[in-house]
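A single protein chain has been omitted from the complex, and every remaining protein chain is retained in its original position.
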Amino acid sequence: MASREIVRYKSPARTMFSALVILFLIVFFVWTVLPLAIMLISSFKDLLDAFKLPAEGDWGGIGVMFDFEPTGAHYVELFTEKNFGEYMRNSLIASLGSAVVSVFLGSMAAYALSRAEFRGKRDLLFWIISTRMAPVVAVMVPLYVIFRSSGLVGTLPGLILAYTTFNLPFAIWILKGFFDNVPYAIEEAALCDGANRWQALRMIMPLVAPGVGAFIVLCVLFGWNDFLFASIIGSGGAKTLPVATAELVQPVKIQWGSIMAAGVITTVPMMFLGLLIRRYLVTGLTMGAVRE
Amino acid sequence: MATVTISDVWKYYGKTVAVKELNIEVRDNEFLCLLGPSGCGKSSTLRMLAGLEFISSGDIYFGDTRVNDIPPKDRDIAMVFENYALYPHKTVFENMANPLKLQKMNKVDIAERVEWAAKMLEITELLQRKPVELSGGQKQRTAIGRAIVREPKVFLFDEPIAHLDAKLRSHMRGELKHLQRRLETTTIYVTHDQLEGMTMADRIAVMHEGVLQQLGTPSEIYNHPVNEFVAGFVGEPPMNFVDCYIERQDDAVALVNDSGQMKLLLSDAQSRALAEKSADGVVRLGIRPDDLFVEAGQGHGLDFTAKIFITEPLGGDMLVEAELGDDRLTIKRKIADMGQPGEACGLAFNIEKLHVFDRETGEAFF
Amino acid sequence: MFQVPKNALYKKISRRKFLELGGGTAVALGAGSLGVGLGSVITRRPVYASSSMEAKWRQYEGSKLVFMSENTPPSFAIRDNIKAFYDLTGIEVEILTDGLPTVQQKVGIDLRSGQADYQLNYVQDKPIGSPFADFYADLNDFSVDDTLPLDPQGYGDEVWFENYLDACGVYYERGPIRAFPYDCAVSCTFYRQDLFEKLTKDFEADYGYRMEFTDETTYKNMVDFTAFFKKMHERDASIPYGYAQHHGSFGWTTQLDIQRHMYAQNQWLDFAVDDTLGSKNPGPANWGDAQSVKAMEGYKALADVSHPDNLTNGTLELNTVYAAGGVAMQIQYHEFAASVEDSEQSVAAGGRTAYAMGPKGDPSWNADGSNNVVNATNCGIGGIGINAGASMDLQRAAFIFASWACSHETQLMVLQGVGGTPTRRSVLDLPEVKAARNRPTSMPNALTFEAVYDKGIRSPNMVLGPKLPKANEYHEIVRVGTQQCISGELSAQEACESVRDELNAIHGV
Partner (left out) sequence: MTITESERGIQDPSEYRGVRRIDHAPQIFNNQPARYYLMWLLLPAIILLAGISLYPFVWLIYMSLHEVQLAPGKSDLWAGFDNFSRLFSDKNFARGWLTLFKYSALCLSVEISLGVLVAVILNNSRLEKLFITIFLMPMMMAPVVAGFLYMFLYNGTFGWYFWLLRSLGVLDGGSILGNKFWAMFGVVATDVWQWTPLIALITLAGLKRVPQEQVEANMVDGAGPVRNFFSVALPNLYPFLLIAILLRFMDNFRFIDTILIMTGGGPANATKILPTYLFDVSFKFFELGRGAAIAFTLLLLTILLGLVLTKIFEDPTRKIKSNGGG
């Protein structure tokens, strides 16, 4: 393939253009990072410092933002008084549990769907994917009743199951794409080598393993960030970080410092996970439609 | 160490027939080549032998055992795949050890077997590598190694060297042949490359559109193709075909091409053969490029005068394409100066080596 | 959570008619057979009218109840003190807290299904009480039962503050009491006395009268104050805006805010029904009449000079703005005093804030020119209700808790802790509570008691607001209509008419 470098020739117009482009990139960079920076900074401010703002139009007053005595009090408070350690554990167990369940059941189903030919397969696939696309609010009432009648509301198993409602179809759909791309030959070779079907399936699992790993992480991400299910199915015995964060609005006053600290706690682990699975991220977020 | 009998086997995919009424008996220790173009049913046949496809009707026997309903793992076969089908996450050693491991052989024996095979294939120093670190030829050897460690009853090869480069391919041909001789294992080898079949096989089964065309030794196939398809498929460069009609002059029989520029008098034996098969009217003449003679210029004393279309030097030899009337013929000869395209040249046929086919059915008269 | 003591009366909560809500389908699919409840357990020891008080308290020792509550200070306070209840009764109470919408939803489904996972509910009078009143047990059945540890003060109307029992316990008919008042949020004005004192001269120069907040201050004065602050703010950014209303996404508090304003003028009400009872069929709404339009115009006038973020602030947000020094006045629920007085989180703490009744209506805004104006005050009374779907033993055990939670002692305990809002009159008579009304105080909420308990909730200032089965929809309609007027989308006249039409539509008028 030819070089990817594009040959450019210099001209005044192009210099202007480059300057504009750089300006645009800077603005975009600031626009993307600034809220995160403010969140981080505010999480170390006590409430009264957070309220400080320069006068309108007083551009020189921006320094006010950094004029504060950093305090870790919000973080300490979250973990000592507000039980965030427990909520974090709940978040982790629920999202990881659901990810493992989804990917385990999902890879079996995906393998079957990838290998089997039967009438109505397309319809089945469509149904699976549509369960993932359905708006949560639309099905929340009946779901809640089912969960409650099974004694699952407010429990971690319940939350795991709730997250599975969106993680499982996702896992099936994505993993089917993976298995579709695994040639039959390897299984056939295994069969000829004397393997039975189950051993043959195990033989191709390492081929999809990196992807499966990445999608476990993605499922964790979806579960971790979920709010509606967590607040309605989970709250009570299995409160997760987003719900606990939302509850910092109460009582009496919005605890902005704590909310920002909780936001940092909720977001940072996911950012690291995101970096970890960077290669699969776009694939995952587009339901496998776009591959990098 | 076993005969393989394919008895009246049919294979359907839905309504499509992939293999039609196939009967082949593979002898013990024989190297049989299934040869044919894409979609001729040779792979389906091999996969039925392996147990990877089910037999629509008919039977397959290994020795005296009917294997139709036996799953692959119990057939005692080893298969080498076109794309090698190595387990990418396992080392060469683990790849080769896998069948033995599945047989629950103990570790010491496994190591011994694998090393034996690796030595035979000269890949001992690669044993700890993963497939990604191997070249095509090394992968191929690994795949073969995986097949031979078990000493199976039957080897099945599915175009094992199709993806190697030309030089390596010719090298591997020799090695495979040698290996098979050494191991003395019944081998069925699928390929679309006639050269592989010709060079390696004890016998070749040529297939076309699901039907076995001809089963015979390479020389039988080459020298006595039973029909136009086999004749055209085997041999490189391929056989020339010229549409002719039969002209009888008293006792003699001549073949005349449609433009009338060419007229070949057949020998008595050939005439008889035509008469026996009651051929009359139109036929198709086949002649291999080796069996034509061509000389440059006018004063050559050969039977016909043709026109040079193009010449292709091949080092010591050369190919000459010449136009005789409306027909274009490829001739192979020692290299020489044949003049420019469009110039005249002399042309002659080795009448003994003529093949004549029914223009309708393609069946060979001789 | 699934542990069941050996002497448990029922191993599981009876399935009852599983979920009439789509129950047919559910039962058909067999999910219903799993109904175990949320882990409540009941064990009983027989007691008699003549038994000792301790025996009555401990008759359900070893039982477990679930209390579904909103995440508000009293609930947290109760949770902090739940050990006292356990020590007293041996009954374990699991207190689940959620945001109001979630509580509404869970409680709604629970009540509708007749399954009673939550035996005890935090009955916010309008959002939960009004729609689901019929699902709650009549507490009269228990409050005369000698075999229960009854409160020595009793549960009659007279032991609670004026109107409280009506507000949260009486729905649509006299007789049954659906909930006991357990906490209350009563509106009063919080204002920055320091700023008022500092700026009153400037104000007097402009407007010709002193800027003071008294019981006679009217909404029209409020417009003047607010306009003045706005003007000052534009000149000097360190001076806050004057006022902000409650117009966030929380329909109920927005409705309460406009209701106060409307009621202050001529004691205008939405419907021609008795507020203490409410109605399932309230009939045509009064919205769109001359008085409502006139009052709405005044409301809009106030909004126009208020804090620019006026339409985003619910109660909490507004209180945060006030604590941040963003506004000089807010009409706020008195339970918020504790947070405003917290000097670590509020610039309005330490004597800067004073408390007064809500403003009076202004006679000039009365459509009929009458002089009928009041210091309108309204409230949200949180009651404790008992799910009528629970078994009788569970209900009785739940009553023991409800009675304890609303008792004099518990209310004092809560008041001393996070900052409760007592509902029993007797609490106010305690010397330490009386003392706490003045700074420095250990119970900041007590600073509001004069404005709230002594004046605000007294007739005719108190407005209960309509109890309607469709209360939540009503709140939302009023909120949207008001916002449409304030945002300039509709004129006052159009907004009132739009509210009227939508209210009439939901009530089939």
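The first chain written gets the first letter, and so on, giving A, B and C; residue counts start at 1 in each chain.
Throughout what follows, a contact is a pair of C-beta atoms (placed from the backbone, for glycine too) under 8 Å apart; a residue touches a chain by one contact, two chains touch by 3 or more.
No experiment lies behind these values; they were computed from the predicted model shown.
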In chain A, positions touching the absent partner: 1-2, 4-6, 21, 24-25, 28-29, 31-33, 35-36, 38-39, 42, 50-54, 56-59, 65, 105-106, 108-109, 111-113, 115-118, 124-126, 128-131, 133-143, 145-146, 161, 164-165, 168-169, 172, 177-178, 180-186, 188, 191, 197, 207-208, 211, 221, 224-228, 241-242, 245-246, 256, 259-260, 262-263, 266-267, 270-271, 273-275, 278-279, 281-283, 285-292
Hidden partner interface residues of chain C, rising order: 20-22, 24-26, 29, 31, 101, 104-105, 108, 111-112, 114, 131-132, 134-135, 247-251, 307-313, 320-321, 324-326, 388-389, 469-470, 472-473, 476, 479-480, 483-484, 486-487, 489
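In this text, only the chains that are shown with their structure count from here on.
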Greatest separation from chain A - chain, by CA centre: B
Whole-Å gap between the CA centroids of chain B and chain C: 91
Residues of chain A defined as touching chain B within the complex: 183, 185-186, 188-196, 199, 203, 206-207, 209
Complex interface listing, chain A residues touching chain C: 46-48, 51, 55-56, 141-142, 144-146, 148-151, 153-155, 231-232, 235-237, 246-247, 249-254, 256
Partner chain A, residues of chain C touching it in the complex: 1-2, 18-19, 21-22, 26, 31-32, 34-39, 71-73, 76, 96-99, 102, 105-106, 109-110, 113, 115, 117, 237, 316-317, 319-320, 323-326, 335-336, 338-339, 344-347, 418
